[in-house]
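Left out: one protein chain. Kept in place: all the others.
Now for subunit A:
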Amino acid sequence: MKTETGAAQPVLILAIETSCDETSVAVVKNGSEVLSNIISSQIETHRAFGGVVPEVASRKHVEVITLVIEEALATAGVTPDQLSAVAVTQGPGLVGALLVGVVAAKSLALAWGKPLIGTHHIAGHIYANRLVAELQYPCMTLVVSGGHTELVHMEREGEFRIIGRTRDDAVGEAYDKVARALGFPYPGGPHVDRLAREATEVVPLPRVWLEPDSYDFSFSGLKSAVLNVVNQSKMKGLTPDVAGIARGFQESVVEVLVEKAIRAVKATSSKQLLLCGGVAANAGLRSALISRCEAEGIELIIPPPVYCTDNAAMIGAAAYVKWQHDGGTPLDMVADPGFSLEQWSVSAY
């Protein structure tokens, strides 16, 4: 079937993401155009569900998922028969939460007679960048979120190679825990970012580079260093310089992330540097990466915040790539909390 302009029929993917706290469903056209992207916490919860939508528990995903699916289709103005496939986050994530999305996606795929596409959550974060720009390969991605800190190299479309990862805390987690040490409620990462930018003084903190050639990260020692500074101040009966510590912490984290990302781009002759994950919203990291990439002549892509935190549009974007190369996933697919990104790489070229 052809459209009026003679172009091929668009690929419309309904994508479901329930790997952690957010219940999200999107309709994405050709892997790059978002027709709808509904996230449960953004819906007028009082009207739709008669209360605030609590987080984490898979039961909550169950309560809202059908409503979110309906809303995604209605907002996109798409009916199930127009869809090309149903995509879902297969992992990694919390197994109970993943299961809700996987069971919903399988049921819909079966009922509507559409192919299923099991999708990797981090591939989704990476391909969120394709919602804002055309990707050029090879490219490098810095994944920074509450649960992940990784440098992922893609030699070509859909081929993932993790060259660096955190050996202990994820960067978002380090932010949240330092925030707690500085007296903010969990999750307090954004407070640290704000304080760091407002600070006039800086408490110097160590940088953890690991081995000279390593692209891995370690933030646990930095967290301990922050705690030491806080405890030492308290023992001397002084009030810790919270803003100065926040700035020292942020400068340490950002310097290590930026240096390793830039080094990785150069070492792999990457044409672009992509940033993704919830911590991509961190202003300190964004501005440091922007100015460094400008100086180095590296093209940097950063998706808007709504595509940085967990959302289903990004799953639709990654699923499109998988679909173009490998087609669908068998219906006996299972949710996999420890799903491997590298193994999810497309096989057919």
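Heads up, the rule we're going with is that a contact is a pair of C-beta atoms (placed from the backbone, for glycine too) under 8 Å apart; a residue touches a chain by one contact, two chains touch by 3 or more; residues count from 1.
Following the convention adopted for this analysis, contacts and distances are computed from a predicted model.
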What is the protein name, per UniProt, of the chain that does not appear here: "ATP-binding cassette domain-containing protein", "ABC transporter permease", "tRNA threonylcarbamoyladenosine biosynthesis protein TsaE" or "Nitrogenase iron protein"? "tRNA threonylcarbamoyladenosine biosynthesis protein TsaE"
Any idea which of A:Ile39, A:Met154 or A:Ala181 touches the chain not displayed? A:Ala181
Just one of A:Arg167, A:Lys271, A:Arg286 or A:His325 touches the chain that is missing; which is it? A:Arg167
I need the residue numbers on subunit A that touch the omitted chain, in ascending order. 20, 54-59, 92-96, 145-148, 165-170, 172-173, 176-177, 180-181, 186-187, 220, 223-224, 226-228, 337-338
